[in-house]
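One protein chain is absent from this view; the other protein chains keep their places.
Up next is subunit A:
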Amino acid sequence: MSKKPTAQPALHKVIMVGSGGVGKSALTLQFMYDEFVEDYEPTKADSYRKKILLDGEDVQIDILDTAGQEDYAAIRDNYFRSGEGFLCIFSITEDESFQATQEFREQILRVKNDENIPFLLVGNKSDLEDRRKVSFQEASERAKQWGVPYVETSAKTREHVDKVFYDLMREIRARKMEENKTNNGRGKDKSKKKKLKCTIL
């Protein structure tokens, strides 16, 4: 702990995915600047950084807001590799966007090759209860099946907006600590292996 204040605060990289118009940018902007943007403008890709206090620890969060439209899929994929945690967002008022989460999940797993990647399923637009098309139950079941938490948010009312980001960051942090432990063990092996390779060469 004594080292931490002097060192650069930990940086967690979060990527927002989901179909077009589900509110990825709205959630991001609400989290970043406490503002709610009513007019819809498709995102190509946007990136933000914010310093926050996570359980008493200074951390930085990098948020990448990706394009929902398939036109920009190539750009989006380039970022997946460097993402450490994912918020997979759909709109509870649109069933199609919920169905699309399956594909996003698969794509992320394919790139990251890791079942336990920090990941949250997020049902946005919870303020539009009267237009709900995806039941809480249905979404929770899918989340359970994937082994990830499910949270409903409203970018408009700011309900659970901070929660999803903070929860995800906690998962990322836990994951990193775990990795560090195993790496300390493995690290030596790796370097040995490499050294061996060199001598063979």
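Criterion: contacts are C-beta pairs under 8 Å (C-beta built on N, C-alpha and C of every residue); 3 or more make two chains touch, one makes a residue touch a chain; residues count from 1.
To be clear about the criterion, contacts and distances are computed from a predicted model.
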| item | value |
| --- | --- |
| The complex's invisible chain, by UniProt name, from "Rho-GAP domain-containing protein", "AP-2 complex subunit alpha", "Tubulin polyglutamylase complex subunit 2" or "Wnt ligand secretion mediator" | "Rho-GAP domain-containing protein" |
| For subunit A, the residues touching the chain missing from this view | 13, 45-49, 62, 64, 74-75, 78-79, 81-82, 112-113, 194, 197-198, 201 |
